[in-house]
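Left out: one protein chain. Kept in place: all the others.
And then chain A:
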Amino acid sequence: MSGATTAMLTEARAWQVLEAVPDPEIPVISVTELGIVREVVATATGLRVVVTPTYSGCPATEVIAQSIRDALVAAGGGDVTVETRLAPAWTTDWITEPAKEKLRAYGIAPPGGDAPVGPQPIRFVPKKLACPRCGSTDSVRLSEFGSTACKALYRCRSCLEPFEYFKPI
């Protein structure tokens, strides 16, 4: 590699690259919009990226780390390491506002921006969620868990379509 100048990515450029890395489960939003990329630091030989998992057992975590590594390496990021950081724990409040709109357009009711902090009552009275398809608030919860741990399953009683709700945590 004689004489080749190592053109490393700047941190700002690395963030731009990551804006195009989709979440594997919900491809309409990126890993940055989801709020799981916490830090990007330029190092002597490349980049160090810090991510935080959404849920402890989320099976997408390893795929996400690999996608981040692949995208940054392909963009010339050099040695890319991806670290996991647990604290502070991820919250749906970190999902950006434009991403919430994208979720709605994709058919997933976005989290209400009311992530519970501190002690919660054990009984959970489901909110009247607006159906992401027709907007009706006449909805009923079918299950506390949907196709992934981060979502609950609802049904709209106006248009009769089922839909998922990104649960606030």
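Of note:
The rule is simple: a residue touches a chain if its C-beta (ideal position, glycine included) is under 8 Å from a C-beta of that chain, and two chains touch if they have at least 3 such contacts; residues count from 1.
Just so it is clear, contacts and distances are computed from a predicted model.
For the chain that is left out, the UniProt protein name among "RNA polymerase sigma factor", "Phenylacetate-CoA oxygenase subunit PaaC", "Sugar ABC transporter permease" or "NADH-quinone oxidoreductase subunit F" is "Phenylacetate-CoA oxygenase subunit PaaC". Between the chain not shown and the residues A:V73, A:L142 or A:C159, the one that touches is A:L142.
What chain A contributes to its contact with the hidden chain is residues 53, 55-59, 86-91, 116, 119-120, 122-124, 142-149, 153, 167, 169.
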